[in-house]
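Note that this complex is displayed minus one protein chain, with the remaining chains in position.
Naming follows writing order (A and B), and every chain is counted from residue 1.
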Amino acid sequence: MAVTESAITRKIVERASSGERVRELGFRVALLGCLLVAIVFLGVLIVDVSVDGLPFLSLEFFYTFPSRIFPEESGIQSALLGTLALMVLCAVFVVPIGVASAVYLEEYADRDRWINRTIEVNIQNLASVPSVVYGILGLAFIVRGPVDIFGLGVGQPTLLAGALTLGLLVLPIVIIVSREAIRAVPPSIREGSLALGATQWQTIWKQVLPGALPGVATGVILALSRAIGETAPLILVGAGAFQLFNPSIDGPFSALPIQIFNNVGEPEDIFRDLAAATILVLLGILLIMNSLAIYLRNRYENKW
Amino acid sequence: MSERKREGEGLEQAAGLDMGTRLEERDERAGADAETVDEAIFSLSGVGVTYSGAQAVEDVSFGLATNEITAFIGPSGCGKSTLIRCLNRMNDLIPGAEVEGEVLYHDQDLYDPKIDPVQVRKRIGMVFQKPNPFPKSIYDNIAFGPKVLGVKDDMDETVERALRRASLWDEVKDRLKSNAFGMSGGQQQRLCIARALAVSPDVILMDEPCSALDPISTGRIEDLMLELKQSYSIVIVTHNMHQAARVSDRTAFFTVDLRAGESQRVGKLVEFAPTEQIFTSPRDRRTEEYVTGKFG
Partner (left out) sequence: MAGSQIPGFSGHGGDPASALYRTRTRRSAGAQAIKGLLAAAAVRGGGGAAALLSVLTTTGIVITLASEAVNFFQVVGLADFFFDTDWAPLAGGDSQAFGVVPLIWSTLYLTGIGLIVAVPLGLGVGIYLAEYASPRVRRILKPLIEILAGIPTIVFGYFALTFFTPTVLKDIFSVDVSVFNGLSAGIILGILVLPTIASVSEDSLSAVPQSLREGAFGLGAAKRQVVTRVVFPAALSGVVAALVLGASRAVGETVVILVAAGNTPNLTFDLTVAHQNMAAFIANTARADVSQGGVAYLTIFAVGTTLFVMTLLLNLVAIRFVRKYRQVYE
């Protein structure tokens, strides 16, 4: 009884002690500070690159070849085309294989079999193998190695070799994201289709895949934007810079990150400004791709 | 939150109206349903809750007595869980939830802007529908509250006292350091009660504390509640009318009003009375139909 009586007499402390309030506020401010550092960094980076690069951005910049000798008239045509070609080739390679793998793992694979468990762990691991290691694979196995890819430019640092290397690099991302998209299709859709007498394949092709399409597309776009931003694997595969000709599938190629990298390494300051301008182009492409991904995600988010 | 309204109530409070007058006032407002209690720990008047603008509970007024067990019963969706969460401002944690009306605790407006909800919850403990022990040892689960409140007492003693009060001590005294997840559901729920007791609250709110438990564990918790009401005031939300009949002193019966073509469900207080009266001679036809099992 004593407890209760004392409880009645004591009033609620109206406010927390000032020490407690200061700690609470301090914690919140510290967290916000972390966020602020990240955002300010992003802002400064973009402003810095813009200040350096914008003066060099002109229409000609896009359709002029890069030049070591006349940096003032230098452009990025070969690198830009190289990057776009890499993206397309990479997609051609990675979309069917990635989606097929995801369908197999989600719809067919028996989780308890060791082979499927191996595949799962393996994909998780591959997703975080350093890109330079993929570069080594590209260098030794795809370019110089024993694998003769369609007889095209064996032993050469070709566009195809670059695209395949990047493809292997982002394949795990495509598989992981596609699996999530397929998993998000509710079982009721599958059951409904199967109950109508459709085969499993018909169910997957006509119901599951269309349902998973926005998610898969988002994942593919994000994977491709990762691919075209990579530098290290392309260095190893042997992509060139200051290239005075357009890329061909079985010939030498350049790419935006490689062009940036080589510009940064040149002694005169103007090359670094050119690098900044090239960065703006690369970021622009990535921005378009990401906006597309975000649009797809929001457009189809609440489908079920 | 309707700050303006509360400010008005604050003025009223400042004007020095005493408890008795207030309860009478409430009586008039809520009609014959509201029950006046002598030693009110909570008194609610015109309390309602909206979730993002949608009314969930409307116009509840009554007073809850000290050292009693008060049960909230009614069909699902009648807002009894929503209402109990007004009593320790747990609704603050739900985005979009707003409380209107006045909730007085020992004559103090809980929704006064000057009141810190954290301080409210120190005084008014809560036990939830599903046992929710922290993923820590049994000992640390009990010690959490006192530590957080900066209590300087001997912790071992505090832990033992809380566990004894929740009649859990004998079962767990040899494994205080083992993880609470290893206990049975009933033990976990009693641990959660012990955890609430460790901060020596004034009131314990229980939101369907037995809904996830088997009959034997439920019986033990009911016995515990009867013991605890010697020292605490208890409010319990229950789905189970028999539980309300077994343990509570007073019972509030809520129902759901369907509005706007059944799209809107609003909880309302129908009757608040001593438990015996609710179950033997209810004044309202709806209460009678519910307690005799005709609906809900």
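Points worth noting:
The rule is simple: a residue touches a chain if its C-beta (ideal position, glycine included) is under 8 Å from a C-beta of that chain, and two chains touch if they have at least 3 such contacts.
As the structure is a computational prediction, the values presented were derived from the model and not from experiment.
For the chain left out of this panel, the touching residue among A:I76, A:C90, A:L171 or A:V220 is A:L171.
Per the touch definition above, the residue from A:L54, A:L244 or A:I294 contacting the chain not shown is A:I294. Listed residues B:K130, B:R164, B:H239 or B:R265: the one in touch with the omitted chain is B:K130. Of the listed residues A:L57, A:A198 or A:I249, the one in contact with the hidden chain in the full complex is A:A198. Take chain B: the residues that touch the chain left off the picture are 88, 90, 93, 95, 118-123, 125-128, 130, 132-136, 144-145, 147-149, 192, 195-196, 199. Contact between chain A and the unshown chain involves residues 16, 20, 23-24, 27-28, 30-35, 37-39, 41-42, 44-45, 48-49, 52, 96-98, 100-101, 103-105, 107-109, 116, 118-119, 121-126, 128-137, 139-141, 144-145, 168, 171-172, 175, 192-193, 196-202, 204, 206-207, 222, 225-226, 229-232, 235-236, 238, 257, 260-261, 264-265, 272, 275-276, 279, 282-283, 286, 290, 294.
As a convention for this text, only the chains that are shown with their structure count from here on.
Averaged C-alpha coordinates put the centre of chain A at 51 Å from the centre of chain B.
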